[in-house]
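Note that one protein chain is taken out, while the other chains of the complex remain in position.
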Amino acid sequence: MSYLSAFLVGGIICAIGQILIDKTKLTSARILVVYVVSGVILAAFGVYQKIIDIGGAGATIPLTGFGFNLAKGIFNEVDRIGILGIFTGGFKAASAGLSAAVFFGYIMAALGKPKAKK
Amino acid sequence: MAEKHIGKQTVALKNPPTIKATASIVGPKEGRGELKQCFDLIIPDELWGESSWEKAESKLVREAFAKLLQNAKLSNDKIDFILAGDLLNQCIAASYGLRETNVPFLGLYGACSTMAESMSIGSMLIDGGFADNVVCLTSSHFCSAERQFRFPLELGSQRTPTAQWTVTGSGAVALASQGTGPYIRNITVGKINDLGITDINNMGAAMAPAAADTILTHFADTGLVPEYYDLIVTGDLGKIGKKLCLDILRMNGLNIEANYNDCGVMIFNLNEQDTHAGGSGCGCSAAVFAGHIYKEMMKGNLKRVLFIATGALMSPVSLQQKESIPGIAHAVSIHRSLD
């Protein structure tokens, strides 16, 4: 069952992105920014945790999940160590993803070659 | 009073220069398009053995120039001026592609209107008695243009239906004071027109007012009627820009639909090649003129052509600063014979 709910929730989140692209002519770069900030806001209001409870990977894999992760990381650290957590919590929670993006990004770009579109 | 200036913006050449020869090189996608028969060379892949898109574009320029000299049976030392330009910042495709030619060089920037701009200035240089042989050349490259104006090639984004496809290609024209035609007789230099279009993916809409303005001015200045020409052809308005240009002309009481076309629409098979609104870029009008239109004139299928290359004069910086896109268009009338 987890696959069906992940498919539906993830699909809907992506479909909303498509509506934004086609209706507002936002570039994909801006879409990513909108999504990460939306994730933060929904996390702050406690909504996103509920979406994750339903959708699983359908909610954590889209970039809103990255925003949720940042916000949740900061909240947890604030609860644990106080105000300093605002500075340490975000990167701590997102560290695996960011390190992977930097490292694999560099390696893959070094190995890859751009190709003209058909 | 300048005796060769007629009307507001038009020059009537007293000693019309001849187009002695042309040369055209295009990329593989263009080589599968509607005009695939007519180009001198179709390169096997976009990189053409070079290490960057920019170097590949310079090679297009270098090889188009070499091919042109061969077609015109001229050597470097017979050329008085090269007038050339492209879309890259500081026109590096032209200057690097031509740095070993040892010929006086004037770099031009008119965005995609550069082919008509260079032919205009070249014709005036010859008519004025300042030169006997002038080479006019432009180029564009899909990959170098994408990365300068849009997004990296590997980014997984979609193109909008109004987007145009930058032509990979170069076209070159050799103008000479003596010859048997086709002749360049009238030149209408366009004004900058800006009707406030900001969408980089709808360049045809940004350039259509400039094209319409230049076409109207050309007919007003010369007193000619559209039927005088066998073909009125704009540079790279694409499908949507072409329609908008016709709309603006019609609203001004001029109907040119019967003999009007656009190089950006002609070069690709728009439905099968997924080029959305059509081709664009300096290389689009240059390759279509050098490859197709010139050859049709030599065959006698076209006797009089009005060639209007259209340009969008924005830069990546002006776009990011939310400036609108100014358009420009220059018209050159080309005649198979002088009667």
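Chains: A and B, in written order; residue numbering restarts at 1 for each.
The rule is simple: a contact is a pair of C-beta atoms (placed from the backbone, for glycine too) under 8 Å apart; a residue touches a chain by one contact, two chains touch by 3 or more.
Rule of thumb we're sticking to: contacts and distances are computed from a predicted model.
Per the UniProt record, the chain missing from the shown structure is "Stage V sporulation protein AC", taken from the list "Stage V sporulation protein AC", "ABC transporter permease", "FAD:protein FMN transferase" or "4Fe-4S binding protein".
Taking every chain of the complex into account, the chain not shown here touches A, B. Touch with the chain that is not drawn comes from one residue among B:30, B:80, B:213 or B:236, which is B:213. When the missing chain is restored to the complex, the residue among B:70, B:90, B:158 or B:180 that touches it is B:158.
Within the full complex, the residue among B:37, B:51 or B:271 touching the omitted chain is B:51. Within subunit A, the residues in touch with the undisplayed chain are 2-3, 6-23, 28-29, 31-33, 35-37, 39-41, 43-44, 55-58, 60-67, 69-71, 73-75, 78-79, 82-83, 85-87, 89-91, 94, 96-98, 100-102, 104-115, 117. By the touch rule set out above, subunit B reaches the unshown chain at residues 6-7, 12-16, 51-54, 147, 151-162, 185-186, 195-197, 202, 205, 209, 212-213, 216-217, 219-224, 240, 243-244, 247-248, 251-254, 338-339.
Convention: only the chains that are shown with their structure count from here on.
If each chain is reduced to the centroid of its CA atoms, subunit A and subunit B end up 45 Å from each other. The touching residues of subunit B, counted against subunit A in their complex, run 27, 29, 45-47, 142-143, 151-158, 160, 168, 199, 201. The residues of subunit A lying in touch with subunit B in their complex are 21, 25, 27-29, 112, 114-118.
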